[in-house]
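Note that one protein chain is taken out, while the other chains of the complex remain in position.
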Amino acid sequence: MVSDQIKETEQLEDIREIVEKIGSTRADLIPVLQEITNKFGYISQLAIKELSDLMSLPTKEILSVATFYRMLSTQPRGEHIIQFCESAPCHVVGGREVFSALQDALGLEPGQTSADNKWTLLTTSCLGVCGIGPVILVDTDMYGNVTSDQVKNILSRYD
Amino acid sequence: MDLARVLINFFRVESCGKCTPCRIGTKRAHDLLEGISRGKGTLEDLDSLQALSQELLELSNCGLGQTAGTPIKDMLAYFRAEVEAHIRLGICPVGVCPMHD
Partner (left out) sequence: MTKLTINGIEIEAESNWTILKAAEHADITIPTLCYHKDLSPTGACRMCLVSVKGAKGLVTACTTPVSEGMEIQTENEALTSSRQSVLKLLLSVYHDKGYKPDETDNELFQWARHYGLDPYAFMSSKARYEVDSDPNPFIFVDMNKCILCTRCVRACSEIQGRFVWGVSERGFDSRIVAGMDEDMLDARCESCGACVAYCPTGALSLKPTINIGPAEKKVTTTCNYCGVGCQFDLNVIDDKVVRVTSNPAAPANGMHLCVKGRFGFSFVHHSDRLTKPLVREYLLKGEARPANKADRGNWVETSWDTALDIVADKLVAARDTFGPDSVGVLSSAKCTNEENYLMNKFGRQVIGTNNVDHCARLCHSSTVAGLATALGSGAMTNPMNDIYENANSILVIGSNTTEQHPVFGAKMRQAVLNRNVQLVVADPRRIELCEFAVMHIQQKPGTDIALINGLVNIILEKGYEDKSFIEERTENFDDFVENIKKYPPEKVSQITGVPVSQLYQAVEIMVKNAPLAVFWAMGITQHTVGVHNVFALADLQMVLGNFGIPGSGVNPLRGQNNVQGACDMGCLVNVYPGYQAVTVEAAQQKFEAAWGTTLSNKVGRTVTELIPDVIEGKTKALYILGENPAMTDPDSNHVRHCLEELDFMVLQDIFPTETSAYADVLLPGVTFAEKTGTYTNTERKVQMVRQAISERGDARQDWEITAVIAKKVIARGGREINEAPYSSWDYADSGEIMAEVAALTPSYGGISHQRLNAGEVLCWPCPDPTHPGTPILHIGKFTRGKGNLIPAIHVDPSELPDKDYPMMLTTGRVIYHWHSGEQTRRVKELLEIYGEALIEISPEDAAVIGLNEEINKVKVTSRRGEIIAHAWVTNRVPEGLIYGNFHFPESNINYLTKAALDPIAKIPEYKVSAVKIVAV
């Protein structure tokens, strides 16, 4: 309880800093939310409430933006976020098999987070590097021309 | 057929959700294609898909929804036999669709 409160206070301080750094106009909302996602992994209700005060925006508007963009999240996510490209160019060069392998290795459906909080599996639309599909993005590391047997190896780099 | 499904999925996922045809139409089309790929399609589904592709084009608000029908239309124009095989024969001629749940 006490430690929760301390965490909350710290989180609020960080949020204030972020807004101070980036700005508090409507146009700053997306960068601010991005920064909060980066920092805390997700945008909590506490964060939305605080931003609503700091930026004089209704909470519903912040929630709309926070849930609209895939790069933002209002749900806690795992330590590592795996994004798998499900668009056609990647799909036709073997994406389907790679994705099955990925799902088997993790035991996760798209959108789920592993019980140990290590992984979150997401699907995404084209990442803009179709030339090297199938493509997996783990956090900020991009893997191209992935085959099914490489999947385990890629994951093991994050142990 | 599989490709059309994947393409439609793209539009479904990227639809902003504002206008009716795009928000619901892409979902409907995807559901139907999903069904066909799992061996559950009917020939009426193809008529529905044809109609949906037209509605998406005519009724959507922006380019995304308007384009979303194109893969279906092309699929039905150029690969109808392949699609019908899923329905009539219960097989996927190119062997990529699961054809079961």
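Should a chain be cited, it is by its letter among A and B, assigned in written order, with residues numbered from 1 in that chain.
Note that in this section a contact is a pair of C-beta atoms (placed from the backbone, for glycine too) under 8 Å apart; a residue touches a chain by one contact, two chains touch by 3 or more.
In this text the structure is predicted, and so the values were computed from the model without any measurement.
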Identified contact with the non-displayed chain, of A:D28, A:E61, A:E79 or A:E97: A:E61
Subunit B, residues in touch with the chain not shown (by the definition above): 12-21, 23-28, 51, 55, 58-61, 66
Residues of subunit A (touch criterion as defined above) contacting the omitted chain: 45, 48-49, 58-64, 67-68, 74
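Definition applied: only the chains that are shown with their structure count from here on.
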For subunit A paired with subunit B, centre-to-centre distance based on mean C-alpha positions, whole Å: 29
In the complex, subunit B residues that touch subunit A: 2-3, 6-7, 9-10, 13-14, 16, 96
Subunit A residues within the subunit B interface of the complex: 68, 86-88, 91-92, 96, 123, 125-126
